[in-house]
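Okay, structure first, notes after.
Heads up, one of the protein chains got dropped from this complex, but the rest are sitting where they should.
We just call them A and B in the order they show up, numbering each chain from 1.
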Amino acid sequence: MTLASGQKKDKLDRLSELAAVRDDEQGVSLWRDAFRRLRRNPAAIVGAAILLLFVLVAIVGPFLVPYDPAAQIGVQQGVVRSGAGIIPGPSSDHWLGYDHQGRDEFSRLIAGSRQTLIVGVVSTVIGLTVGVLLGGLSGAAAGLGGRWGRWVDNVLMRIVDMLLSVPSLLLAVSFAAILGPSPATVMIAVGAVSVPVFARLLRGSMIAQANRDYVLAATSLGVGRGRIAISHVVPNSLAPVIVQATLTLATAIIEVAALSFLGLGSQVLGQPEWGLMLAEAQRYLGVRPALAIYPAVAIIITAFGFTLLGEAMREALDPKLRK
Amino acid sequence: MALLDVEDLSVTFRRRGQRTVHAVDGVSFSVDAGEVVALVGESGCGKSVTSLALMGLLPRRGAQVGGSANFDGTELLALDQRSMRDIRGKDVAMIFQDPLSSLNPVIPIGIQVTEVLVRHRGMSGDAARKEAANLLDRVGIPDPRRRLKEYPHQLSGGMRQRALIAIAVACQPRLLIADEPTTALDVTIQAQILELLKELVRDSNTALIMITHDLGVVAGMCDMINVLYAGRVVESARRKELFAAPRHPYTVGLLRSIPRLDVGRGEKLTPIRGSVRDVLPWSEGCAFAPRCDRRIDASIGEPPPMVPTHTGHSYRCVNPVPVEEKA
Partner (left out) sequence: MFRFIVRRLLLLIPTLFGLSILLFVWLHRLPGGPETAILGERGTPEMRAQIRRSLGLDEPLLMQYGRFMKRLLQLDLGTSISTKREVTTEFIQRFPGTVELTITAMVIAIGVGIPLGYLAARRSGSILDHASVGGSLLGTCIPIFFLAYVLKAVFAEWLGWFPAIGRQDSSIDATHPTNFFVLDGLLTREWDAAADAIWHLILPGLALASIPFAILVRITRASVLEVLGEDFVRTAEAKGLTERVVRRRHVLRNAMLPVATSIGLLTGLLLSGAVLTETVFGFSGIGLFLYEAISNRDYPVLQGFILLIAVIFTLVNLAVDVSYSLIDPRVRVR
């Protein structure tokens, strides 16, 4: 073997070092890799910016509003008489005018972000928790196999099928009707709609993960089933669930509005919420259509932010698109 | 003049936000009618890209093709899409690696065979179906009439590859390119498919470019062998000469990685160190140098030239393996 000497040897060493570093980079975890691709995607940046703004407004907004969003100033001052079709529009004091009860529309829109966020997040968390429990149990049971495992999986999946057999809004309507009017009703009803989606998703990806070679390898090395599930299968199956949760937040906000429109919404006393504002404004479309447009635009932009980010995350995590 | 003359072929991939890749970097070789020429190398050496470039099948966006490929007087690389479509499948045909994914899963085999006949031989209806059955019969598919109505997933792996070969030879092409035609198949089927290809080439005087990473495949049937490394031909020789007296260390390495019966039990197989990713850009010396045991100072600095010998054997190495020290 002839050894290369001096400068040239250094150069070679450097080159192989470079190659090694490149290898490491390709081996970085799924998450860091996905995050890097996410940062390069303009859609993700726009979505994240919208969400950041939304959350910021939801946190600090209610403290900064010019008027109490529940105070019927317009009625007290006698400028608003919605029965007679008098709801004044924007002025220098009231940037977006009054609503039908004489409350300051701008203050309600800003303050409404908080309740909208809470309702959206809580209903998604409800759907996520129940769905992940059902799907996780089902996936684990299917993974364990045996007559018992398959039986559990079958029963759980029939329950999920049942929930899926009712179109989403009607499922929410059913739950809302069963539960009767209360502030929690809307959140549970909207959450229930996403339960089967999360359950199916998690079960599907768990079964797919369980059939991967690395799980087989770990099993053959004698690693316990529980350890494999906790350290390999669950973390890898969670990615699609998190993506779905982001997208569900968007649909949850829209479905809350739809339930309110159907007269099944309910209000936490004194707390404005966009869906409810939009639904209430429908009655005054002839007088002041803008009252519907403000909350509608707020809902659309927010839902769009969640959707953009969710879709970008899905793309970033999709192994097929990774190159 | 040869049927196909490839001169200084180069393919560069340029993608926004990614480094430019010289997948093929000045490859030259030629193929005569009835001759079997092999392009051999590890994955990523540019052998498949070479074949796709000849077929005009590289993505239009991002791939830049240079050099020339003269096919019986026609410059393939200069043809527009329309004229290329007239040649593809008729004069130049290709057999792909994975027969399952290379066949359309939702269309019966019959249509996938007849559509070439309809396109290039102006056949239609019954005539096309009859000819398709003949073709399937010729490539050794039993009960061809029934098979025509079946879908790819209903055929075995070997049958699928036979069907793909039937499609490729349907119009009696003058040049056939087979890209790893046996890699996805069982060993016993591999031999049958190679035998079939040999037969077809012998019977119809077709030129065949055989693309493979497996020197074992090459040993039985190729006349001329080109060994590729990192987008360049590093050694080119007639089969017997290459196996008897390989000169490039990479070729020697490839030969040594094949298990052989005539080597004593005690001797180990000697794999090539490292992987294809440990390359030096050709502009800075020999791309194989980082993995090479015979590298010397002259290996690095400037690209080694192709050294011809009087027997038509040529190699790209500044410190070639001496002839006596054969594998």
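Here, contacts are C-beta pairs under 8 Å (C-beta built on N, C-alpha and C of every residue); 3 or more make two chains touch, one makes a residue touch a chain.
A quick note: this is a predicted structure, and the numbers were derived from the prediction, not measured.
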| item | value |
| --- | --- |
| Full-complex contact with the absent chain, from A:Ala58, A:Ile73 or A:Ala257 | A:Ala257 |
| Omitted-chain contact residue, chosen from A:Asn41, A:Ser138 or A:Ser168 | A:Ser168 |
| For subunit B, residues in touch with the removed chain | 55, 57, 84-90, 93-94, 96, 98, 101-107, 111, 115-116, 119-120, 151, 153-154, 164, 167 |
| Sites on subunit A contacted by the missing partner chain, in the whole complex | 43, 158-159, 161-162, 165-170, 173-174, 177-178, 180, 250-251, 254, 257-258, 261-264, 278, 282, 285, 289, 292, 296, 299-300, 303-304, 307-308, 311, 320 |
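Assume only the chains that are shown with their structure count from here on.
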| item | value |
| --- | --- |
| Computed distance of Cα centres, subunit B from subunit A, in Å | 50 |
